[in-house]
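Note that one protein chain of the assembly has been removed; the remaining protein chains are unaltered in position.
Read from first to last, the chains carry the letters A, B and C; within each, the first residue is number 1.
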Amino acid sequence: MREIYMDHSATTPVDGAVLETMLPYFREKFGNASSIHQFGQEARNVVEEARERVAGFIGAKSSEITFLSGGSEADNFALQGLTSAYSGRGKHIITTSIEHPAIIETANYLEQNGISVTYLQPDKYGLIHPHQVEDAIRPETFLISVMHVNNELGTMNPIGEIGAIAQNHGILFHTDAVQAFGKLPIDVVAMNIDLLSASSHKIYGPKGVGILFIKEGTQIDKLIHGAAHERNRRAGTENVAGIVGFDKAVEICENVMTEEAARLTVLREYFWNKIETSIPDVIQNGHPTEKIPGILNMSFKGVEGESLLISLDMKGIAASSGSACSSGSNKPSHVLQSIRLAPELLNGTLRFSLGRSNTEDDIDYTVDALSEIVERLRAMAPVS
Amino acid sequence: MREIYMDHSATTPVDGAVLETMLPYFREKFGNASSIHQFGQEARNVVEEARERVAGFIGAKSSEITFLSGGSEADNFALQGLTSAYSGRGKHIITTSIEHPAIIETANYLEQNGISVTYLQPDKYGLIHPHQVEDAIRPETFLISVMHVNNELGTMNPIGEIGAIAQNHGILFHTDAVQAFGKLPIDVVAMNIDLLSASSHKIYGPKGVGILFIKEGTQIDKLIHGAAHERNRRAGTENVAGIVGFDKAVEICENVMTEEAARLTVLREYFWNKIETSIPDVIQNGHPTEKIPGILNMSFKGVEGESLLISLDMKGIAASSGSACSSGSNKPSHVLQSIRLAPELLNGTLRFSLGRSNTEDDIDYTVDALSEIVERLRAMAPVS
Amino acid sequence: MYSRKVMDHFTNPCNVGEIENPDGVGEVDNPTCGDMMRITIRVEEGVITDIKFKTFGGGAAIAASSMVTEPVKGKPLKETVKITNKDVAEELDGLPKVKLHCSLLAENGLKAALDDYYKKISYPYFIM
Partner (left out) sequence: MYSRKVMDHFTNPCNVGEIENPDGVGEVDNPTCGDMMRITIRVEEGVITDIKFKTFGGGAAIAASSMVTEPVKGKPLKETVKITNKDVAEELDGLPKVKLHCSLLAENGLKAALDDYYKKISYPYFIM
């Protein structure tokens, strides 16, 4: 059977060149980067080279990059670490209602511990407007955390403008850039970003690696305490092979990012045009222009999302309803609720996230399958 | 040049069969284990199989195993997560002065936040006696955390007895078993362990993976909040390839553990006998009998440890002074200070940790090199 | 995620559709997840001679709908009344925990249809 993977926002396959680069670091160059012998120094060197490249990719200094286990840890480290360091001084955090659970749940946890949190509501496209951020600022606000690109809708927030507001008010600014990193140009200096989260497995790198960028001079407590790894920011033996893989994945993004973005934009438009002409009663979600190329989020009237997904899966097509993380739960996505999607559409939403492997041919196959499936399921549904 | 790796307590090379098992999970079976399509379900299944095996290996249920990024995260999760869940109820933790920094630094951090901590001092062999634990218990004690095997000395604590004391007093018992797991039989039920940390890269598995065993019914807050991964215990896309590798590494340990322990015991005795007969003024540290087979910790009078290490390294021999993690710092190891090693020996200590690759021949070569090096460095030292 | 049996019933559900002029109609929904079900039955001399369902819902809801209708056809009403969501889930070789409520939808749909029939014939016994 044909296999078409259109769930690149959930995770990506490791690029062939990335895996190739990683291989020697499992069995030959396997040293602990903290050891002073040659095995250790070899590991130390590649970790520092990786730090250098990743830093350069977002306009940071290498000393500002902390390697850790992924996007969720980065988000937790940012929110918990700053809250701990600012305890007694800062009591209010501004974030949004469309953040990834790694931010929302952490903010909820901090709320239980005496921090107050404002969750800004996006407009119907999933966009957060800079004036909303400005209006929410209070004297005791110490942190603004707004995601760069929303993982369900692909909507892109005006991070540079929000960063400028934060800076004007002397407030820290964190952005969860897990879905933007490697897909859009990011410059932490120009955008006034103080902290930024990114994850390797979303950009054809291995799972289990990520970074938190922490601007020089920022006071932050550790989340994972212990030995003085990562310039005393994050304890734990460095995942050398993972970091080397992340490094290579970033290098590839540097090279292909612009051209891939253009290709995926064309592909997504092609996809949507075909859908619109072959399937009735479907709308596209997300911002019409402010969005990343790869994501196409659609709601089908009168069809349930999971049934769609399973049916697609049986035809070898991998997509997602909302985020991968909320699958297995029955609640409609908090993002779709935040954009106030009509109730009858909430449960009929699919996210296709295109990536390097996808072709026009994949889309033809998918739309054919999808229109057949939608028709079948609609026929099965009671008329309401 | 010959390469002899004798730093297996710092990290180990990934076993060939382990890497083999991991490979398909980078590019082919790369799904996000939370996705409901086949790519995701394939990943989900192997993660659950791994959980099953790892649980079985220590007599736990699979629902009691949380996968995470390594030993340091496991230790932090245990201490911080319990402290948060018991806030208001428990105010005192008992641990030891010879724990890994992942415990000591976390305990220090908790102390800054109003928890009081007792750091038990070991005897001169690095052993913690059960009665010390019992004597330190206060009404407000909610947690005892004592490491199973010390990473510098190899000394093995009487975990079962300490677990029994904890249980009698209705106090939680955590053990950092990073250096014991895969080397000694562990039964969490028989030993009354409530929480246990282990790390993959110490047992010929990949770096960046570990577990925290959490006994059913234990109240613990998350350290890394977010999506409901790992039965809502630890957010973050699962490192599937890493977990699969850890699984395979555990399987191999199951098969070779007993016989490898016997082999390493013989090898270590051979090593020590050769040292004693070829190098004057050297003592062995750690417990004479209660220790794991692989570790040989020695102090050389009148020689500085780093010089020894560098000189060995130039001959292709990788060893460590104290723990890998404290290298780069100048402070003598807190473990050696805790066993009250004579000041003139503190700085002349080496740890050799033997593993699967080491042979008698390696030891012959090492002892020859070592005696030459010690002689040269002693000649260079001022007579004091 | 789902058992083979759930997948079979999802792919080829039995008794999909709607009976014209049915003797009983059950319409139920689950407000939390938005699932909806409509069951129509034909009853002749105390026996369900035909049953059809329409369901809006996920894999479990559709499979459970199919599963609840299957053993009912040709059975006396009295027996079908005893079918519970546990039976349905078991017959499907189990359902994921978070999807168990979908089998409840099926049970309730069937009961609502029976109920409607009893109401119509003014039988003094209500199931729901």
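The definition used in the following text is that a residue touches a chain if its C-beta (ideal position, glycine included) is under 8 Å from a C-beta of that chain, and two chains touch if they have at least 3 such contacts.
Computed from a prediction, not measured in an experiment: that's the story for all the values here.
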For subunit B, which residues lie in contact with the unshown chain of the complex? 302-307, 310, 314, 328-332, 343, 346-347, 379-384
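Assume only the chains that are shown with their structure count from here on.
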Quick one: report the Å distance separating subunit B from subunit C, using the average Cα coordinate of each chain. 56
Separation of subunit A from subunit B, taking each centre as the mean of its C-alpha atoms, in whole Å: 33
Mind pulling the subunit C residues that touch 2 or more other chains? 1
Using the touch rule from the top of the page, what residues of subunit B touch 2 or more other chains? 36
